[in-house]
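Note that one protein chain is taken out, while the other chains of the complex remain in position.
Entry: subunit A
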Amino acid sequence: MITVNNLSKSYNGVQVLHLENLDIPKGQSFGLVGNNGAGKTTFFSLLLDLIQPTTGYIKSKDILVNESEAWKPFTSSFIDESFLIGYLTAEEYFYFIGELRGQNKSDVDALLAQFEDFFHDEILGKKKYLRDLSKGNQKKAGIVAALIGNPEVIILDEPFANLDPTTQIRLKQIIKDLAKKQGVTVLVSSHDLMHVTDVCERIVVLEKGEIVKDLATSEATLKELEAHFTN
């Protein structure tokens, strides 16, 4: 689904990301971990063509993301609050995204109905602008908006941060289902080792912009990751 080739990004001659080769097959739930400044968000921004690669390229479904816009219809993402439109209510925002992705009101409503649990009655029908919601609730809205329109690739940057425990557990279930049942390629980054090992089939550890570990998740993975980050 996603192929990375000799991708690097430098700012003023300082390399912040360098990925020789990376293949993410369709339907994989892919986890990215690493300390601050390891290059996680840089990688996601490159995937979304928000920054320009210094060398190399990313292909998504054989489309060069920095040259064509054809990846946009099947890719969705939530990186941070700047993906929300602050002056809309949650519903208006969902419908807006729906319209952009060719979904009518009832399609969106049907999808939202599945996430009633996840919203925990704090998002819909609140008559509040998104900018007036708490950080956690903003995040919930952003994540669900990323699921609208049957995307084939979903990119979530630190989706577990700021969420309450109940929602974290529900989100884990949602991500697992997406990859397993619907064959969606999900890319997640996180600082919470336990959550990623729970959710992802494959975990890549970044350090100073380079891949230092590429693990297929198993019983031993969590221990291995903990050992890695202890040093």
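Throughout what follows, contacts are C-beta pairs under 8 Å (C-beta built on N, C-alpha and C of every residue); 3 or more make two chains touch, one makes a residue touch a chain; residues count from 1.
Here is the rule we go by: contacts and distances are computed from a predicted model.
For the chain of the complex excluded from view, the name given in UniProt is "ABC-2 type transport system permease protein" [choices: "Cell division protein FtsW", "UmuC domain-containing protein", "ABC-2 type transport system permease protein" or "Diguanylate cyclase"]. Here the missing chain is touched by one residue of A:E92, A:D177 or A:D214, and it is A:E92.
The missing chain, though absent from the display, is touched by one residue of A:L48, A:I143, A:L171 or A:V184; that residue is A:L48. Only one residue in the set A:R131, A:K180 or A:K223 touches the chain that does not appear here, and it is A:R131. Only one residue in the set A:R101, A:K139, A:K172 or A:H195 touches the chain that does not appear here, and it is A:R101.
Panel shows subunit A; residues 48-52, 69, 72-73, 75-77, 79-80, 82-89, 92, 96-97, 99-102, 127-129, 131-132, 149 of it touch the chain omitted from the view.
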